[in-house]
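Quick one: this structure, given as structure tokens, is what I'll be asking you about.
A protein chain is absent from this complex, but the other protein chains hold their places.
When the chains are written out, they are named A and B in that same order, and each has its own residue count from 1.
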Amino acid sequence: MASESTIRQPFDFAAEQLSTEQRGLWEQAFRRLIRNRLAFAAGLLLGVLVILSLGAEFLPAIQRHDPIIQDYGITNQGPSMTHWLGTDILGRDMWARLLQGTLFSLKIGLGTQVIILLIGISVGMSAALAGHKSDSILMWLTDLAYAFPDLLAIIMMRQMLFGRDWPIIGKGDPQIPGLPSALLATILAISFVSWVTVARLVRGQMLSIKEQDYVLAARSIGASPWRVVRVHMLPNTLSTVIVAVTFGIPLAIFAEAALSFIGLGVPPPDASLGSLISDGYDNLYSNNLLVVWPAIMVAVLMLSFTFLGDGLRDALDPRTRK
Amino acid sequence: MLAYAIRRVLLIIPLIWAVATITFFLMHGIEGGPFDSDKPLSETARARLNERYDLDGSLPSQYGNYLWNLAHGDLGISVSNDRDITDIIRERLPISAQLGICAFLFACTFGLTLGAVAAINQNGVGDYIGVFLATAGAALPSFVLAPLLVITFALKLNWFDVLGWELWNYHKMVLPTISLGLLPAAFIARISRASMLDILRQDYIRTARSKGLTEVGVVVRHAVKNALIPVLTVLGPIFAGLVTGSFIVERAFAIPGLGTTFVNSVLIRDYGLIMGVTLFFAILIAVMNLIVDLLYAVADPRIRL
Partner (left out) sequence: MTKPIWRMLLGILAVFGVMAIAVACGDDDDDDTGAATNTAAPGASPTADAKPSGTITIRTIQFETWDPHFSDFNQDIEHFFMVWRGLYNLDAANLPQPAMADGKPTVSADGKTYTVKVQAGLKWSDGQPLDANDFVLGVQRTCNPDNAGHYQYILTAIVGCDAYYAAGKETPAKKDELLKAVGVRAVDATTIEFKLTDPQPTFPILLALWPTFPAPKHLLKTVDAAWPGPLQNVYNGPFKPSEYTEKDHMTMVPNPNYTQKEKAKIEKLVLRYIDDAAVALNAYRAGEIDATLVPSTQLDAVKKDAVLSKELVSYAAVRTTGLEPNLKDPLMAKLEVRLALSQATDRKTLNDVVLKGANIPSTTWMPPARSGTNPTAFDAAIGFDVAKAKENMKKAGYENGAGFPKLVLLQTDTATNKAIGEFLQAEWKKHLGITIELEYTDSKTRSSRFNSGQFQLVLGGWGEDYPDPENWILGLYETGGSINKQSCSMKAIDDLIAKAKYNTNDEQRRQQYRDVEKLVVENICGQGPMWQVGFHAVVKPHIKGMIENKKPDDKQIPGDLYVELWTTSKK
């Protein structure tokens, strides 16, 4: 990226040695990110939420009450000193449930994005760079994945994963620590149909970047194709990809919520933000706080990821320095 | 480009075959059949029903039959109500399509405007308001958003109807359109903001500015068209997704569209209907994506297909 910048924007970067360029780029990016107050605040808030929800798993002091302990004497209470966010229809503490739900939803959001990025970037990149035939075939594959009946897939996967012993992924449930089978099925099923958008975004950006002057220039001075991709093309597709990913996290959380709504969400007594909202929706008229808390949490997560994502993309783009 | 288009169109045939094959074996692989109801049926009744709907043969022979009929354009009948699947799709599609197109137009207008405003005022008030609106709009899943809109605008304010969809009747159009279009609007806003920012920093924009063009002139004449490319990528799938209907919005307003039809067909294991709707989606998506790819080449002459 620096070589491109030196050609086109000589004042942005001093001529640095190639070996230190990358670190320089990331360092600069990090510094710029910190300077963007909103993005920094969003990042900080996210950090706090992650620590809180992770901590709640292990430290009773954070979650204060057991999220699955029921007390029928105190159902549907409003916020109080003992129950900060009130209690639900079974008299469970909403603060503890909310933290548990946040952790589950973060797992879903991040888990899907990891898979989506892995598949999406490799397919999108190969499609853009590997010539017409493979482009057609890969785009054909994305069409196939998009048309893939995800509902059938998720019912199928739940069936295969729940309580079954599998030779590779282990016995019992959860087969992977921290990922109960229904959660794993949800993550896989959501990723299977969502990587397509990222793949097509990457392909579109790459096709357009491929013909940009600086890439042509880099190629003409004899840079290896892999280097051109790694140094010039990939970073320049990052901005759109980051936006797609930061949006993808809440989108995945919603997708899971919609699955809970149809009856294919995480199994109780565990909770995700989606299942909390979907259960709370049933009690919208009698205790609307049950929807309000998880909805606020989703909104906060979404805003934080948005601002952090925008900050990140601004920081990574050398041309946006203010 | 013509050769490219023809190649892609020809690839739709193996796509249909692949989707049909995967769906066929997937749906027969999952537990539960159309005749597994809460109230169990006797074995005789089950045998009769399997005969009536030609589900009594071996799976490969059923698969062969299905492909044979499909090649003749026959999608078969629905196990749940004996109707021709082609008829069901033909009846439900226009409703979902009307709603989907309205939601799509709403999402595009609202999303692109927000995105452009946010990008022009980067880190300014307009940006924050834009991003906030885009996020707030998408912070509630549609199955909560829809009832909230109903409670507010239909029950408290009495502006709109609770039930149904009717083209050109705004009482029945506004709420479903917003419920369906808000999330894609937010997505479009985010993507278009990012892409606008990219473009606004390109050299030719600087050149345009230095020529003395007004900011509006710069944006309209140079930035918008180029910023549309990444947006176009997502518009294809978004359009396909909206037009094929949404289970949740259709359910929330009791609209008889394709979205509820598909989800229900899966939940009740209506094999023929699952196949029919999935194949229809596959074709629609393939065509949409092809159009988007061709539009790419039009929007950006440097892209060589």
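Throughout what follows, contacts are C-beta pairs under 8 Å (C-beta built on N, C-alpha and C of every residue); 3 or more make two chains touch, one makes a residue touch a chain.
Predicted model only: the values in this text are computed from it and were never measured.
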item	value
Touching the absent chain when the full complex is considered, from B:Val162, B:Ala208 or B:Leu295	B:Val162
Absent-chain contact - pick from B:Ile89, B:Val117 or B:Leu290	B:Val117
Of B:Ala154, B:Met196, B:Leu232 or B:Ala282, the residue in touch with the unshown chain	B:Ala154
Where the unshown chain meets chain B, residue by residue	30-34, 36-45, 47-49, 51-52, 80-83, 88, 91-92, 110, 113-114, 117, 129-130, 133, 136, 147-158, 161-164, 216, 219-220, 251-254, 256, 260-261, 267-269
Chain not shown, touching residues in chain A	68-70, 72, 75, 89-91, 155, 158-159, 162-163, 262-265, 267-269, 278-279, 281-283, 285-286, 288
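In this section, only the chains that are shown with their structure count from here on.
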item	value
Mean-CA-position distance for chain B and chain A (Å)	21
Touching residues on chain B, where the partner in the complex is chain A	4, 7-8, 11, 14-15, 18-19, 22-23, 26-27, 29-31, 123, 128, 131-132, 134-136, 138-144, 147, 183, 186-187, 190-191, 193-195, 197-198, 201, 203, 229-230, 232-234, 236-237, 240, 247-248, 262-263, 266-267, 274, 278, 281-282, 285-286, 289, 293, 296, 300, 302-305
For the chain A and chain B complex, residues of the former touching the latter	8, 36, 38, 132, 136, 139-140, 142-144, 146-149, 151-153, 155-156, 159, 196-197, 200-201, 203-205, 207-208, 211, 239-240, 243-244, 246-247, 250-251, 254, 257-258, 261-262, 274, 277-278, 281, 284, 291, 295, 298-299, 302-303, 306-307, 310, 313-314, 317, 319-320, 322
